[in-house]
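A protein chain is absent from this complex, but the other protein chains hold their places.
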C-alpha cells in the first residue's frame, strides 16, 4: 500500500483527491496537512459528505508527511515553493499540483506568476517531470518530483499533440476557446461575489482574455512536442456548471488535401495505447456529460475544408483528468501499479494493455535506430 | 462472483445500476436485456459515457437472463408484471424495481396503478420482501423476490421509522413536502416539453398534489411499522437539479415534553447499526450536496416546541439510495457479501460492523422473550 | 411625476427597484444614496447592465433625499432604524423595506431581531402601515410610513388570508414549507462560501428550520386577520434558482364536508378585485416560471379529504411581488396613481377596475351597518 500524504486539504481538488483515494486499491491516506486549519480538526468537519467514510484529522505540521511514500500538494504556487524543496530534501516523492515546477525555465515562471513571487528552487525545475502521463510516462516512472499540469493545458495539449508532433499545422496559428466549470476558479474565488450562484446561474463570460497564465505552459509543451516555437491565442470562459472543461481548438493545416479520415487515423494511432483518451466517432461531438466524474479526455476531430482548418473539441472533467485524476494516474505510474487503478471500476473492461515496454519515443516514432 | 442480468437497460436507473456494478468487487454484469432496442446493440451506443469501460451488447431475449444468479428490473410496473412471474418460475432471484410487488394486497396495487393495469400474479405478493434493507434485512437474506421501494418512500420511511415504531407521533397527522431532481421522472418524461431545460431551469413546481402513487406505499409500510393506520398528506415537487430528494416531514408528537435530545437519542439508537443512514449533528440540516453520488440517507431532526411538531429533513440521491444503490445493498444482503460492497470506496473507514447476528426484530425490540 | 429617492442602492432588491422605476410612467429616480460607496460613484459602475439607461450617481449624503416625494429603503433593519426617524421628521413619505416597522410591538421586534438591536423609534410602529396592498389598501392611501412586508410573509399571507379571515382552519395547525431562490439571501450572503455557484448548483437545503425571523411577522398578520392567535411551523429552504418563492401551505379544516369548489369560490371571491393575485384553474399547480419577472402571486388550492387538509401552493418572484414590486404597488396606492402602473405592460388587458370606492373592510365584510 502506498502511503499518501496531502498538503493543503481544504479545496475542491483536495476533496476530489480524497474521493479518488478512498476508492484506490493500492494506497491509503496516511496524513492530511492543513496549515490554515486548527490542529486536529476532523476532515469531515470540512467535507461533510465524507462522514462515516473518513476518520482522518488534519494537522498543521508538515513534518507529519515525512513518513509518507508520496506527498500530493493541491495548493497555490507560493505554498509549493515554500514546501516542495524541503520535502524533496527528505527524499519524498512528490506530485506538486501548482505551476511551481511546470516550467523549464525560472524566468518564464517568474514572468508568468511574478513579479511578487520569485522562484527560489530553480534547480528543481531540471528534476521535475511534467505530469501529463500520455506524453511523459517513461520519465514519470523514475522521477521524485512531478509537476502536475494545469487543467486547461491537459485539455488542450491532448487535443493538439498529434497534429503538432507531426508538424501538420501552423505552430503560430492556434486558437483555443475554452469554457470551464466554476470549480476551476477554486473554493475561495476572488472576488467571491462574481461566483455566487446568483451571479453565475444563466451566465457566461470570458475572463483573462489572451492573458491566462496557462498560456505559456501550453506553449512550452507544444513547442517541445513540435520542435517549433508555438504561439497561441487562448481565451478562457466560465459557464454555469460545477465541473468540466470544453476546449474548442482551431488549427491551420500546413498543407491542403488532408482528409478527415487521415486526421482521425493520426489521432487513433497516436492514442491507440492510451486508455484515458477517447476519440469520438466520426462527426460525433464530445460533451461534458460524457466525461464528468471520470478520468477520460474525449476528443472530437472536425475539418473545415473551406478554410483548411482542423477543429478539435476536447472535453474533460477539470477536477479529475484536469487535476486529481491526472495526479492519481501519475502516482500509479510512479509506483508501478496498473495505470487505471482507482480511476475506473474494478469491473471495467480491461484496458488495452498499457505499453510497459514501449517508450514514449518509440510511440512517437522518434527513437533513433 | 454474482452473475447479474438487467432487464430494461435504457433509463437513468439502469445507467446508475451499471455504474455501481462496474465498481462492485463481487459481481459482474452477465446480460443486458432491452426488449425495445435492436438485437445486439452495444450498450455504449446508449450510454456514451461508458465507452471503453463496457463491451456488453443488449439482447431482446428475456431467456438470456436464465443463467444469471440475479435479475434486476429497472422498469415500469407493466413490464415487471409481464416478466417477473416467468423469471420467478425459473428459480431466479429477482430485484424488481417497479411498484408491482411492493404492496401486500393486489387491490391496493390496482387502486393505485389501475384501472388499466391488473395484477396477474398476486400470489407473488406474499413472497416478495419490501426491499428497504434497514427494516427487512433478515427477510431479504432468504427471499427470491425483492420489491425495491420507491424513491420517495425510502426517503420518507427512513425519516419517520423511529417515531412511528415507538408510536410517539399521531399516525394520522403526517405531512410530507418533498422535492425531487428531474431524473426522478425518468428518461422519457411526459409531456417532455415540461422537462426541457428551458422549462425547468430557474423553476420549481409541485405535481400530483396529494395524489402521488407513492403515498399508499408509504402508508402501508408506516402502518406496518407503527401497527396503526397511517394517513399521510404528501406533496411532491420538481426542482432544477438532476438528482436528489429532499423530504421535509412534519409529525405531531402525541405527548408533550419530549426533548430534542430524546428525539436524537431515539434516532441514534434506531440507526446505530446502519451504515447508510447518517444522523446530522444537532441543528445541522442535511443537503443534497452531501448525499449526491452516494448511498447515504442523511437525516436532520428538529423540534418546534410551540406546535409540538417534529420536523425531519431527509436527503438522499434518488438514483442511488433511492433506486440503484438500494438495489445493490439488497443484492449484497441476499448474497451474503458485505453490505457496503460496491457502495463505498475500498478504503472507506470500515463500517461499524453490521449486525449479522442481530435480527431486525431484536433491533426493533419486538422479538418475543 | 413622483420624485423617488433610494437609500441603500447596492443590493439585489435595489437593482430590481431601479429596473421597475425605469419603466414607471409616473415617477422618476431623483436620488440614489449609498452610505458605503464613494461619493459620486456612477450607479452603472455597480450595475453594469444599466449602462446607457441610467446616468445617476450615488451620494453618501442622506440629506440629498430631502427633496424627494418618497424614499425607499431596501436595507437591513439597523440602517432603517438609524434613518427612518429623521426622514419621517422631515415629512417625507417612506417605504421601508426592512423589518424595522413591520411589528405592532417593539418587544416582538426585539425578541426577533435583537438582542443587539434595540428599537429606538417604537412610536413610529403606530404610524406604520403593513404594506401588503391586498389587505391594507385603504390605510396605505394616507400613511407616511409603509413597512414593506418580508418576501415569505407576502407569499404565505396571500396564500392563507381567505381561510383565516373566514376562520375555516385551525389557527394553531399551519405548516409552511417554502423554497426560495438565492437572491433571497441577499447580495452579500454569509458565509458566502455556502452560496457559491459550486455549492448551490444541484443542491437543496433547509435553513433556520423553525427559527426564521419571518415567522413572527406571519403569525402577527394572520392573527390580526383571523382574530385568533396563530402559531405556525415554518421551514424555509434554498433551491438552485436565482429568484422565486414557492410556498406549500398545509392547513387543517375546522369542519368537515367543505368541498374544493367551495374553497375555490372563497378564494375567487376574496381576490376578485385583486389584479396581482391569480387563482389557478382547478387541479392546476402554480410554478415559479409563470411568475418570475412579474408582480403576480399565483395560488393553487388543493384539498386532501382523507386528512381534512387544504394545501395552498403560493408562487411569486421574491424580488418583485416579494419586495420591489410590492413597494411600487404600495407607492402607486400612496400617490393615487393606477395600482398597476410600472408593473404591467402598457398594453396589458385593462386590469379589472380596482375598487376605488370599496374599502378593505367592506371587501372583507366587516364594515358595520
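Labels for the chains are A, B and C, by order of writing; each one numbers its residues from 1.
Please note the rule applied: a residue touches a chain if its C-beta (ideal position, glycine included) is under 8 Å from a C-beta of that chain, and two chains touch if they have at least 3 such contacts.
Note that the structure is predicted; figures quoted are calculated from it, not measured.
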{"item": "Visible chains that the absent chain touches, using the contact criterion stated earlier", "value": "A, B, C"}
{"item": "Option touching the unshown chain, where A:125, A:185, A:222 or A:239 are the choices", "value": "A:239"}
{"item": "Contact with the hidden chain (one of B:81, B:182 or B:323)", "value": "B:182"}
{"item": "Among C:13, C:132, C:291 or C:313, the residue in touch with the chain that has been omitted", "value": "C:291"}
{"item": "Touch residues of chain B, complete complex, unshown partner", "value": "12, 181-183, 187-189, 192-193, 195-202, 240-242"}
{"item": "Absent chain, residues of chain A that touch it", "value": "172-173, 175, 177, 179, 181, 199, 201-207, 209-210, 231-233, 235, 237, 239-244, 246, 248, 250, 285-289, 292, 300, 302-304, 306-307, 309, 311, 313, 315"}
{"item": "Those residues of chain C which, in the complete complex, touch the missing chain", "value": "19, 21-25, 27-29, 48-49, 51-55, 201-202, 275, 278, 289-291, 293-294, 296, 344-349, 351"}
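As a working rule, only the chains that are shown with their structure count from here on.
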{"item": "Chain nearest the overall Cα centroid", "value": "B"}
{"item": "Gap in Å, rounded to a whole number, between the CA centres of chain C and chain B", "value": "40"}
{"item": "Intercentroid distance (Cα basis), chain B paired with chain A, Å", "value": "37"}
{"item": "Junction residues of chain C - those touching two or more other chains", "value": "181, 199, 201-202, 240-242"}
